[in-house]
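A single protein chain has been omitted; all remaining protein chains appear in their positions.
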């Protein structure tokens, strides 16, 4: 699934490129968009009392991005068991250059305990499988 | 009361100066410090169910600040009635240059309603007056 | 001119509303969009060696905004002499509620000196007047 982010002036730093911490925020933007498109929007998940904390995050910065550029983020799942969810992000500049690859790892929680989405909310769990493009090819 | 903030790399922008939005965050840092010193720390206020929302904010940027500099923020009250609280901030560079003057306006709220701190929590209200230096000279 | 911003999760704070510092960033987003639409995009202005620093900023927060909401920012000029530029922003929630009114004040600079855009770059200066809707009614 493809999400687009336009680079803002306030995201640059004194090297005149995007500050590396912002990519972690763009990952969140892309993830929120992904869940919305899948039919399990974050707002609705939170209303159900489910949290989806970030357990791990990693980024490889391959090419610099500058103010005014639009970055396309290809967001997919590399793992989704209903207990854990691994999301991968490939970020491209307008000319097709890969500028960042990233991953975030999550679980689902409810009432302070790890939640098995597959068992407790199968109707939410199923939505992720409606489009095979939601997953990284293996 | 004087609060110090060291400028971080991630606070700079492509003009190689501090991005102007960060001063609003430094105002919050200084305000939190101020309330702590006064004896009414924000964490404790929030535990009492009291919110202190920001109603207005304004900044005048007088001199640019750069990465690595330490800014001293002189924070005082210009108005404090127990219903409203106006906070003023004078920010100085290490060489004494005034780099920003700012103001934020707040009220106190509880259970979704405006709270009169003077009437409901006189013991908290009184703390602000223990040191006349907490107020701007008039 | 109307610019839209979708509220991101990372823009919220522990009061579960948008942190007030983000509105200053949205003002910049709207201003960049405005200059682009006018035909004087910021990237091009900077390439000409012109800077457009922020001299003052002020916000009045009227209604809280939450994660997932889309804010529409009506951005116009209240003053534009070629030496100074005052920008006003009216921010609305999807239901039409006014949530924030704001203003930013700017000048133009080149080679460390204040620049008279009208005199030095009349072709850029003129672009702002092509659409009367760029200005606040007086």
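We just call them A, B and C in the order they show up, numbering each chain from 1.
As a working rule, a contact is a pair of C-beta atoms (placed from the backbone, for glycine too) under 8 Å apart; a residue touches a chain by one contact, two chains touch by 3 or more.
None of the values given here were measured: they were computed from a predicted structure.
Student: For a quick check of understanding: of B:8, B:78 or B:97, which residue touches the chain that isn't displayed?
Tutor: B:8
Student: In the complete complex, which positions of chain C touch the hidden chain?
Tutor: 9-10, 12-14, 16-17, 19, 21, 67
Student: Could you pull out which residues of chain A are in touch with the chain that's been left out?
Tutor: Residue positions of chain A that touch the missing chain: 15, 20-22, 24-25, 28, 51, 53-61.
Student: Touching residues of chain B against the unshown chain: what are they?
Tutor: Residues touching the hidden chain, for chain B, are 8-10, 25, 28-29, 32, 41-43, 67-68.
The criterion applied here is as follows: only the chains that are shown with their structure count from here on.
Student: Would you identify the chain whose C-alpha centroid lies closest to the centroid of all protein C-alpha atoms displayed?
Tutor: C
Student: Using the average of all C-alpha atoms in each chain as its centre, how far is it in Å between chain B and chain C?
Tutor: From the centre of chain B to the centre of chain C is 25 Å.
Student: Report, in whole Å, the distance between the mean C-alpha point of chain A and the mean C-alpha point of chain C.
Tutor: Inter-chain centre distance comes to 29 Å.
Student: Any chance you could list the residues of chain C touching two or more other chains?
Tutor: 25, 28
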